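Right, one structure below, let's go through it.
Here the complex is missing one protein chain, while the rest keep their positions.
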């Protein structure tokens, strides 16, 4: 079996679990009052080149929903891509935590939202009218849910439209490391320097174990996040074991090494696809995911060969590379694709 | 420094962290579709001598609030002790997750609710009237928030009153292991055999690390819990790392060994207190917590000596024993109490 | 000034206000325990040819949101038209009252949803999966928000798809009288006989004053509606004054007389439009609303003439007829349209 199902089916980086063991000595104040959580603040502030507040949370859904709930009133509209994870795969968590917060889909390509489409959506709601939800937040997924990555100027363009109307900006960074590895810039660039107020900082999908995080750039939001997390049952009393994971994740560039590794394998598969007519990419392969339009018979054959992956529809398959996906696994997938697509498409 | 602040300031049992390391191989389906989570169901079903559904969650607050939200309509009343953690220390999580669920305090001694007081509270609300919240759930804390333990017949008496009105029963078992160690009975006895429908199964305070659990006895509730947990961001995608912790927690009786150890130390302190006039126990020491009425000067002196503990009021101190509290630490506390109370009370 | 802005800018039928005056004698039990509210149950049960529960509410938004909140769990998906009032003009009330309930747009023509599009939307969500909201309710707007009316077999087709998946059915009948006047059938036909479980029964837009209603066909839902309305502050303590309005509204066929009158005027305008090239109907005129694509210059000219109406976009105008719109007003609109469209379109 070769597993391309998801980046969350994989192992954790051993460094991250080792950090848990190392943190297991002595006593420490609960609920984040410990030294590891204090150190976490310093690590991330250094990483982002500005003072940030970091809150470990159990899952990306919690990070997204609570970040969004902290950004605006419960009668707000949150603008996002139709295919955004918050809109399609988080069990309406945003609506729940947000007390009725409404997600509004905005058009764009490859899982992005376009600045033009956002401007148009906002133009339809005059400020002050109360029959529709009040525009309050824009959420960008980086990397996107179709495996693409926003360029810096794409983020800036969306941010400009949003800020002109007084909206806040959230980034769903479940695969932020993969996006950053692609962009090759510092973490500050696609986030607060582009106007992002708060982000969901994913670790789990990129070699983490049991903790993701919310990173707050806008200082006035941080206290609201803190109290909402406590109420949401997202504040571990033995917080040091979460903070230690996140410190290990970013220490010595581990997170980016892992993201580069999974991106590289996805790129290797992506590059090989150009020679396989009949396997069409839905979006450019810019992170660690490959969305491939395939004949359904080819999918059957891949599964028969022992490849595991998700069928998104009768003609769309998703393959996800993990930090420990090997070159041999990538080549095996390519070879199988080449073989089966040709067979299926033979006249 | 000798730390009596809380059982959540302590270490995790090494066995629990080792289990994490051992679980870190191969790939596994996400969100609880893995083998560890399947095994967890079997372990707990055996432990409780009936088929249960177990859901790992990040915190006790999440366990409580989501269990309660799953038991009844959002317009319900949940009856609990005035000092119950859900009422006094969880940031209104129950009201939030329950969509407006109301906690109603019921009288009793030592953090328990009495069957008589419950009957009286229910008698005040005629079924079918809609101006007040509808009675829907009773929540018992075992061990209580004052360190006492419900006897089996006390639970049965409350359950009888509750069931007669069609109410559901929740147990907050943040310190369930300590209660069980005290009662010396099987886990089934104080729970479903007494009529408990769902429980918050604590591990963190008793040597756990990053996972507590919800245990569902009433099968018709389980699917509602599942979907609410997903929406609440409480379903780890790499669930095996949570399930492995909980398996290790109960395997070979580790949990009860740890609870017995902390109970023993609390009892040792409790026993010695009888010789110290001026230090009055607020409740019998039946688990691992000691609530002590002390002169405020004696508290100052203890702190000066390096003892860490929480002041609940000017005259009330709480001391909590952990699974690794030593006999020497217990004796040191007793000696210091003896010394300082005498000094402060000297004429 | 000739007012085509909305049917809620108009007067109430004098009969309805007179009923208020007549109800103002003696004392009566509060919160719906009065004789008028009891009579209302009988009147509507007779009207619908089955035993129904009727709850007067202040507004259509309250009727919709609370009806939908009563139909399913807070993690449900409600399927409706993109242009449905609940989706576009009720300030996210459904998401709020539903505790996070999500509205999902389904395609169709003229403000309807099509059975095929609904089937496709449901096929995308396998029962039991918990990452997306759970399909729970379908909401139909009758007459639609574009002035069209569902034929009986269109409702049945949607209902069949919905019921096959166990979904409940809600009808937003803000303009139910107009739809019924168009269909020429009994109130039972397009509602419970087609499988509708609960409906928002509008009166305000059709000559009512201060009360709309929720009509419950599925008896097991009624008690949940009752308690939710009480909690929502929608149960008047002097309920007789609301019930008396609704009785007067349906007594002697007043409601249908008024709906026929407004429909007739809309039809008169609609018929005349066929001779005006350049004024294109967005949907057939089947109730009392006219959605007209018009050159923006023609709208300016109409306003200069003293016509009041809403501009939905630069090229879309809405004209609404009320029960007391006169034939002279209809003819004046037609004449003005004829004149201004011709002028604007002149080469």
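A, B and C label the chains in the order they appear, each numbered from 1.
Just so we're on the same page, a contact is a pair of C-beta atoms (placed from the backbone, for glycine too) under 8 Å apart; a residue touches a chain by one contact, two chains touch by 3 or more.
Every value quoted in this text rests on a predicted model; they were computed, and no experiment measured them.
Chemist: Specify the residue from the set C:27, C:126, C:274 or C:313 that touches the hidden chain.
Modeler: C:27
Chemist: From the listed residues B:24, B:74 or B:191, report the one that touches the chain absent from this view.
Modeler: The single option touching the absent chain is B:74.
Chemist: Which residue among B:21, B:39, B:91 or B:345 touches the omitted chain?
Modeler: B:91
Chemist: Among B:10, B:30, B:56 or B:99, which one is in touch with the chain left out?
Modeler: If we include the chain that is not displayed, B:99 is the one touching it.
Chemist: Which residue from A:64, A:134 or A:243 sits in contact with the chain not drawn here?
Modeler: Only one listed residue reaches the unshown chain, and that is A:134.
Chemist: In the complete complex, the non-displayed chain touches which residues of chain C?
Modeler: Looking at chain C, the ones touching the missing chain are residues 3, 5-6, 8-12, 14, 17, 20-21, 24-31, 57-66, 90-93, 96-97, 204-205, 208-211, 227, 230-238, 241-242, 308, 322.
Chemist: Tell me where the left-out chain touches chain B, residue by residue.
Modeler: Chain B touches the missing chain through residues 74-75, 77, 88-93, 95-103, 130-133.
Chemist: So that we can see where the missing chain sits, which residues of chain A does it touch?
Modeler: On the side of chain A, residues 31, 73-75, 99-100, 130-131, 134, 224, 226-228, 230-231 touch the unshown chain.
The working rule: only the chains that are shown with their structure count from here on.
Chemist: Counting in whole Å, what is the centre-to-centre distance of chain A and chain C, each centre being its mean C-alpha position?
Modeler: 41
Chemist: Using Cα averages as centroids, what's the distance between chain A and chain B in whole Å?
Modeler: Chain A and chain B have C-alpha centres separated by 35 Å.
Chemist: Could you grab the centroid distance between chain B and chain C? Build each centroid from C-alpha atoms only and quote it in angstrom.
Modeler: Using C-alpha averages as centres, the distance is 51 Å.
Chemist: Residues of chain A that touch two or more other chains: which are they?
Modeler: In chain A, residues 90-93, 96-97 touch at least two other chains, as defined above.
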